[in-house]
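Shown here: the complex without one of its protein chains, the others still in place.
Moving on, here comes subunit A:
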Amino acid sequence: MDPRLSPDRTLRSPDSGMMDTSSDNQGFAGSSNPMDSDVYPEQLPTAGTPSSLSNVTLTADGGSTAPDNNGNSKRKRFVKVVEVDAPNNLDLDAYIANYKGHTKINRLEFIADRCPSLQIDALKAAITELKTNQTLNIPRYANLVKKLNEAVKYGAPGSAHVSSDLLNVDKAWADSQLQKAKQQTEMLESELKNYKRNSIKESIRMGNVELGNHYYACGDLTNAHKGYSRTRDYCTTPKHIIELCMNVIKVSIELGNFPHVLTYVVKADSTPEVPQDKDMTKAKLKAASGLANLDLSKYSAAARDFLSIGEELVGHQYGEVISANDIAVYGGLCALASFSRTELKRLVIDNVGFRQYLELEPHIRDLIQSFYNSNYTVCLDIMDKWRNDYLLDIHLHSHIEALYTNIRKKALVQFTSPFLTVDLTKMAKSFSTSVPELEKELVSLIISGQIEARIDSQQKILWAKQTNKRSAIFERSTAMGQDYEREAKGLVLRIQMMNHGLVVKGPMEKSPGGGNLDGGDYDHHQRHGRGGRGGRDTQMFADTRTGVSNFLSNFTRDRARG
């Protein structure tokens, strides 16, 4: 099977293919490597992303214009490949310098996969990073080199400046690293066994943590997660618990298992007597839960998390997960998409802690300011300019569309609220859209009750609805009066019927002489529940049954009375 057929996985964590490859695997790219059979490495299927990304080209362009037949057929199968043009503002070096650890490589690879113009640079940076850090994750290294080779082969921009030592796998180094990884795994495992034999709690915990760390370094996230989780039974102090939580959160974010992140955030939060660097831990937990909420599309909760981080992470202290710039961007966008005006003022604009982050990303600050000041042209302009950049963000890319729509909707609602009449052509201009499109958006907002207005589609004017409260009250009260009358009458009638025994009963009690056409057989259980009746009843019961079917077909009536 083509590994691209499971696109979600490949997107969530770009190295998910690698996790399955055992760290001992000498074959550089196992069959589970997503890029193995890929002719266009920059084309990643994105099933989770909305297809309507407007300024994203859906076909390959730039460097990768050497299609062969095979490639063509593949491209057809994945029409919705999201490929991002050169981002407008992204400075790759500056951007990536804010991160450390795995997320750095993950982000670089993510960008390389999606953006042809930055592909070579990103891959180069990633490979250099791996090598300088003496990574133990050799399969990943090999994979990146392979990607770089492919990119150069298809002449991606900047391929002329790729030095040959990056293009070739440094075999000797790789082998030694693999050897090292293997040895260390064995050593740590035997040590752990030893600790277990001696059953010293703290040693076992340390052993598990070390093993987890090692697996994490090797890129084997599932085993790392296992290792970290095992320490749970050996935690003795709150500090240990926090350590456990932080480790599990780190791995879970990388695995894309965000519900798990939330549970561990809660666990860490509820741990009493948090150790010395309390504020830092708290901030990190907030950031993690913000990411999780963002991933689960709970934008309001995510915004609240990001906004309450405080000043602790301004210096990219949580760089292995999130940079300070990200906090500004994620928090700002989520807040715009989900907060009301007063909330925006109180929680974002007047938020001293968050202001520090906003200084790092001035355009987000401008965006929020212009939105708050109802300067929607500027606001939408900024959003548009930065869209491509955010599409290259590993966490934000699949939410950009939803966030942007929400912000837009809120902008529309705010725009119309102070006016009695709004000229649709002018409004369309300030929202840089066409009148029919705007009309459609407005209609959906009116129907959902977010805008109280009506559209004059002939003259293209939006009229605020003049609800006559007095009339509405009159109508409501008459309707209520009618309901009351009806219900009370029904009640009186019902009591009378009960009083006089006008209750629908099984036909047996009433008139056993056949010709009884009602009910009865509709209620097997009740009849049998009364119990104690013999075969004679069964016979009569059958008679009634046929009677009922007759009855159903032609409501003729036969009264057995007299």
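Throughout what follows, a residue touches a chain if its C-beta (ideal position, glycine included) is under 8 Å from a C-beta of that chain, and two chains touch if they have at least 3 such contacts; residues count from 1.
The definition used in the following text is that contacts and distances are computed from a predicted model.
One chain of this complex is left out of the view, and of "Splicing factor subunit", "COP9 signalosome complex subunit 3", "Vacuolar protein-sorting-associated protein 25" or "Ribosomal RNA-processing protein 43", the protein name its UniProt record gives is "COP9 signalosome complex subunit 3".
Contact with the chain that does not appear here is found for just one residue of A:Asp175, A:Glu202, A:Asp233 or A:Glu485, A:Glu485.
Considering the whole complex, the residue from A:Lys100, A:Lys385 or A:Arg454 that touches the absent chain is A:Arg454.
Although one chain is hidden here, its contacts on subunit A can still be listed: residues 443, 446-447, 454-459, 461, 463, 466, 468, 470-471, 474-475, 477-478, 481-482, 484-498, 500-506, 510, 517-520, 522-523, 526-527, 548, 551-552, 555, 557, 559, 561-562.
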